[in-house]
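Here's a structure for you.
Shown here: the complex without one of its protein chains, the others still in place.
Read from first to last, the chains carry the letters A and B; within each, the first residue is number 1.
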Amino acid sequence: MISGAAGRSALGIRLGGSVWLFLGPALLLMLAAYLAPLFDTTIVSLHPNRPTGIDRDSWTIANYLRLLDTYYGEVLLRTLRVSLLITLFSVLLAYPVGVWLAGLGPRGQAWAILVYMSPWFVNAVVKSFGWTLILGNRGLVNRGLQSLGLIDSPLRLMLNETGIVIGLLPGHFLFVLLPLWAALKGLDGNLRWAAMTLGARPWQVFLRVTVPLTLPALLAGAIINFTMNMAAFAAPALLGGTRTRVLSFIAYQVNLEELNWPFGGALAVAMLVVTLGFVMVAQGLTRGGLGGGRR
Amino acid sequence: MGPIRRSSFLRLAFGAALAAAAAGGAAAQPANKTVYFLTWGGTVQQTLEKEGWGKKFTEATGYTVQLVPKATGPEIIAAAVAQKDNPQVDVVQSDLLPFLSGDDQGLFRPIDVKDIPNIAKLASVARINPNAIMTYGDVMAIIYNHEVFAQKKWAEPKAEWGELMRPEFRGSLVLPPVNTTYGLYGLITLARVHGGSEHEIGPGFDALKKLAPGIVEWPTTFARMGQFLQDGSAAVGFYSSSSAAEMARRGVPVKYVVPKPLFFTGTAAGIMKNAPNPEGAKAFLNWWISKEVMTFRAERYGNVTMNTEVTSNPIPIAALNEMQRVDYATVNARRADWIKVFEREVLPLK
Partner (left out) sequence: MRRLLTLFNLLMVAYVVAPIVLVVWMSFTPTMLFEVPIRSFSLRWYEELFSYDAFIDSAWLSLRLGLISALAATALGFLAAYGLVRGRPPGAGALLGLFTAPLIVPAVVYGIAMLQFTNLVGLYGAFPALVAAHVVIVLPFAVRTLLASLEGQGPELEWAAMSLGARRRHAVLLVTLPLCLRGMVSAFLFCFLISFSEVTVTLFMAGPAHQTLPVRIFNYVSDRIDPTMAAVSALVVLVSVALVLVLNRLGALAAVRK
């Protein structure tokens, strides 16, 4: 994105040293209100917690060793499992929706996007409440299926991982859909025409032309989607229930209920490392393994 | 670089970056006319904000009260601890147990009759220590959805804790988890019923483990528990009698019984050390425990209030002496370990 633009700007009058006047304010803000807090939390996670508060004079890795406990291991695995599942479903659902969207007129597209954006207008807690009315033991789905005689006892659709996936998917789906939609719109129609006139069937065109050309956008969206899945905590707390806790909720409890900031900091750092690790692997895939990743 | 120097350096850097934002947006704080009251939402919110008592407080004293609601006792105290060095709230009220642990951390300042005359009217049990008073309390109750009971032809529960173990309740129970105050009280109660106590908690955990597979969900708040009882995905739980009564009043098909031995759950209040508005805090606490407000709480919410002038208490204060007393020091010391055991050995059972 940048490199192309910068190439053009070389034609113009160079900014020179005064470029930092433009970048300075944002940079200063990010240093003071973003990097400094994250750095501080990392430092805090290396101090022991005492009944009187954080002991800033001694250092320890005990907070990280505590993460190796099987309880937290299970929570981490569950969080990853749920997050990856949601990303997988989002990616699978994105093409049918994106292709359909791109085929609509401008007005239709605007309205459809508005609808797909709508989960973002409602507080996560309230939305989860709506889901409870649908997914609960006496919810709409179970009542419907029971009155149709399809099931005897209610299906367990919430208070487990299923509930978290169902509840988070619609909102986080948008972050895969938007970049894919943009990429599909930008796709050169002539390419598909060319492939068709050469005798390719529509599904062959889709698999051989459309997918490879839009894959980078899809992956970029999938990364943000995955991050959001890892971070969500209000909806998982309500739809997953007390037995199905995810990492971010544990972090909430440790920081705001137990008030153990050093351990809470260690949880935050662990989450950051795991998330960024996955993001880097995904980006590596885009650049390396898939060849056509560069735009 | 020592922690102090680093801190002041960061403060400078941070402050500089914020200057622009501050210039435009610094909220004009009303000059010490507001009293911040950190406690639950729920019935307190209803009392102050919907039933007009907040306005009455303003009429009586000239101060306004701003409620800072949290969902659970531990969250209330955690919020107070978070601002220990730079307090933003004045009066704090929570369950007795977390309140005492907050007091151990030096959160609260001494309060006495000189500043708060109404303290003289409180029962002697309400004077917990120089920093804390009990405002009111509740008794624990078994709550059940009577429509589900009628439908399944279950006998109404007797006033005994052992009723929770009835085999037909498997798959219909909602109990608060041990990391909440009521869950903790439940654990102690179950231990006692089965021959243990807070000093010998084993029997309590054995009972919870027996119950665990039949539990639909461990809701952390009463609002959540109410949701499960209301839509019929659960039928039996335990919580405070006043919460149960409030729920029934809202039209949820629930009834409750208060099992013997009675388990009294106290609510404590105090004033933050270095509260931003100490005078307002005293005025508020004095008003809050006054005969008028406490009579309303007793009549409207069924609280057992500690003001001896209140005549409409659902249970006479004298009965408190017969109620189970809890060794709060032991409970607070063991709490973290019990939560660990609960999370690892009880919660995964289904």
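Operating definition for what follows: a contact is a pair of C-beta atoms (placed from the backbone, for glycine too) under 8 Å apart; a residue touches a chain by one contact, two chains touch by 3 or more.
Being a predicted model, the structure only gives us computed values, none of them experimental.
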**Residue, one of B:N118, B:S172 or B:Q227, that touches the chain absent here** = B:Q227
**Asked** In the full complex, which of B:E49, B:D115, B:E160 or B:E279 touches the chain missing from this view?
**Response** B:E49
**Residues from chain B at the interface with the omitted partner, ascending** = 7, 10-11, 14-15, 17-18, 20-22, 24-27, 29, 36, 38, 40-42, 45-46, 49-50, 66-71, 79, 82-83, 85-86, 88-89, 221-224, 226-227, 230-231, 250-252
**Message:** Suppose we count only contacts with the excluded chain; which residues of chain A make the list?
**Reply:** 1-2, 4-6, 8-16, 18-27, 29-30, 32-38, 40-41, 44, 93, 96-97, 99-100, 103, 110, 112-131, 133-134, 140, 167, 170, 173, 175, 178-179, 181-183, 185, 202, 217, 220-221, 223-224, 227-228, 230-231, 233-234, 248, 251-252, 255-256, 261, 264-265, 267-269, 271-272, 275-276, 279
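Here is the rule we use: only the chains that are shown with their structure count from here on.
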**Prompt:** In the complex formed with chain A, which residues of chain B make contact?
**Reply:** 3, 10, 13-14, 16-18, 20, 72, 74-75, 78-79, 81-82, 84, 104-105, 177, 179, 216-220, 224, 227, 231-233, 336, 343-344, 347-348, 350
**Prompt:** Inside the complex, what are the residues of chain A that reach chain B?
**Reply:** 25, 28-29, 31-33, 36, 40, 51-53, 56-57, 71, 132, 136-139, 154, 159, 238, 241-243, 253, 256-259
